[in-house]
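Note that one protein chain is taken out, while the other chains of the complex remain in position.
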Amino acid sequence: MGRTIQVPQNLRRIVSLSPNLTETLYALGLQDLLVGDTDYCDFPAAAQHKPKVGGVINPSIEAVVALQPDLVLVTKLSNRPETVDALAQLGIPSYATDPHTIQEIISSIQHLADLMGASEAGSALAKELQRRLADTQRRVAQLPRSRVLFIVWTQPLISIGKDTFIADALHYAGAESIVDVAQSWPQVNLEEVARLQPDFLVFAGSHAEIMPLKIASLSELPGWRLLDAVRSHRYVHTDDSIDRPAPRLISAIEDLARQFHPEAFSDKPAAAPDHPEKDSGATAPSSPPAPNANALFGASRHLAAQNLQRAEGLACAR
Amino acid sequence: MPAPTNSAGNPLTASDIRLSVEQVSYAYSANPTQAPLFTLEASSFQARPGEIVAILGPNASGKSTLLKLIAGVQAPLSGRVLLDGFITHSLAPRIRAQRIAMVQQDSPLLFPSRAWEFVLQGRHPYSRSLRFETENDINIARNALAQVGAEHLSDRWMDQISGGEKQRVILARALAQQPLLLLLDEPTLHLDIGSQVGLLDTLRRLAAENRYTVVVVTHELNLAAEYADQIVLLQKGRSLRVGPPSAVYQRELLEQVFQTPLSIESSPSGRPRVTILPGANS
Partner (left out) sequence: MRPLTLQRLFLRCAVLAAILFVVVVIALKLGAVQVSLYGLGLDLLHVLLRRTTALSSNYDMIVIDIRLPRILLSIVVGASLAVAGTSFQALLRNPLADPYVLGVSSGASLGAILTLIAEPYLAVPLAFAAVATPIGASLGAAATVTAVYFLGRRDGQLDSNTLLLSGIISTSFLSAIIMFLITTLAGRGDLRGMSFWLMGDLSSSLQPSLHWVLGIGFLVATGVIYTTASDLNLLLAGEKEAMHLGVDVRRVRIVVYIAASILTGLAVSVSGAIGYVGLLVPHVMRLIFGSDHRILIPTSAFGGAIAVVIADTLARTIVAPSELPVGAMTALAGAPLFIYLLRRKFA
């Protein structure tokens, strides 16, 4: 956070106050150093069993202190400076990350690994992530970019700004957000969207679970009906890993790329086994309004709650 | 007492009586199971058209309560109030407002209006729900202002006229209701002497001209004596005496009610006049 801190040489006990950092630690194989995390740290499943210190914006300082961490991990995006200050006053240093692009995410993962003394694991992970990104890029580079609207909320209509890592992720997935605004969470005018006619509407996991019916009923509403994407149910649905600057984001990018440009992935089988919680349902751009789209959609919501693999589901969406 | 006579000196008949207050009582308790905080014991009197009745007594003697019972907005615990044969409390509010008009101490207006607007409100009991005031209504309002000598105040704002002028306009609104019965609750309270006398002169004139029956609640002994045809004397919820001023203004009685030494003489008009004697009581 623009502050220099003294990081103890020997880091044995870490508390993570942000779900994406928790994930990253597990991906780096450093989960044994993690002595506590937040109520929202739910991936991987093992993270749920760690001692909890409260929420992301309002963790219990006492609980953190009770765990006697050497270092606390925070992000500028989700955590509050007040939390950091309170911990600092009690002699507990915090390390903050603030990535805005995919490259920054990868390098921040690497820096974190270096900090923990696990540089090898860090560079290995970074290399792997870069390889996958490059592969995806290669596949979609020649294809025209899909124009999409990333929907955070429908009423009022809220999307993401161009300087967010989500917008960058969409780039890597062979798409671009039609919203070209500097604000991070702009409220967008429906008229503008109707004028621009995006190819896809993208919904991210956690929000879709809260408002599946709302999404399905969009085709009933006068304004939304004007969007070709609504009439043809061109909804792209991905899980909440798109929201988290963590290694899983790369999987989300791959998933999105696959849904935007299915023809570029015909040679490659879907969903590697290390992503048990992936969930999506979509139809190809040129298909007629599919009456079973809602069924797929409804079914996928149901199944996602049971953590089943959706590889077969992806393969049949041609 | 001599047999009651009407103003012409003839023995009165039942048809002359407009207002008949028959044994009305009232009790108020904060809690149904507790003893009443306040009681008005059975009181009675009668009044004819053109008469002025003064309800007299010290504070908390039940004067305003009695007035409310007469106005019909409060049901008596026992007894009844008849106006031209109708029980006042049973009348529908609109009809009641066409027959009984109340002049209260002026309450602050939230959004001030002009005097003519204010007086026009008196026509409300006669207008149907969504209608606007008619030519007739406007004439009656104008007339009412003229009758109280306040026509020149017609376009003035109510919050910009003096206390005495305001009282006249309020009276005009009551007149616009074209009532049979005119009730006034301590109308002289905030007025200077000149305005007090002016108001009562006007009341007497109106009662005579328009044949109103007027009931005034007051604690002003001399004004009541001078202007009222009948006095109802109350103390602590009991009506001690009812009758013309000469009958009611007895020294021992008044001293007992008002708890202060007095002397009673005759005023130039022949009515009793009370003089408060200083000292002696503490």
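Letters A and B mark the chains as written, and numbering starts fresh at 1 in each.
Here is the rule we go by: contacts are C-beta pairs under 8 Å (C-beta built on N, C-alpha and C of every residue); 3 or more make two chains touch, one makes a residue touch a chain.
Being a predicted model, the structure only gives us computed values, none of them experimental.
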**Request:** With touch as defined up top, name the shown chains that contact the chain not shown.
**Result:** A, B
**Message:** Among A:Gly29, A:Gly117 or A:Pro186, exactly one should touch the missing chain; which is it?
**Reply:** A:Pro186
**Message:** Counting contacts across the full complex, list the positions on chain A that touch the omitted chain.
**Reply:** 40, 55, 57-58, 152-153, 155-158, 179-181, 183, 185-192, 194-195, 206-207, 209-214, 216-217, 220-226
**Asked** What residue numbers in chain B mark contact with the hidden partner chain?
**Response** 71, 73, 93-98, 100-102, 104, 107, 109-111, 113, 116-118, 120-122, 124-125, 127, 129-130, 132-133, 137-138, 141-142, 154-155, 177
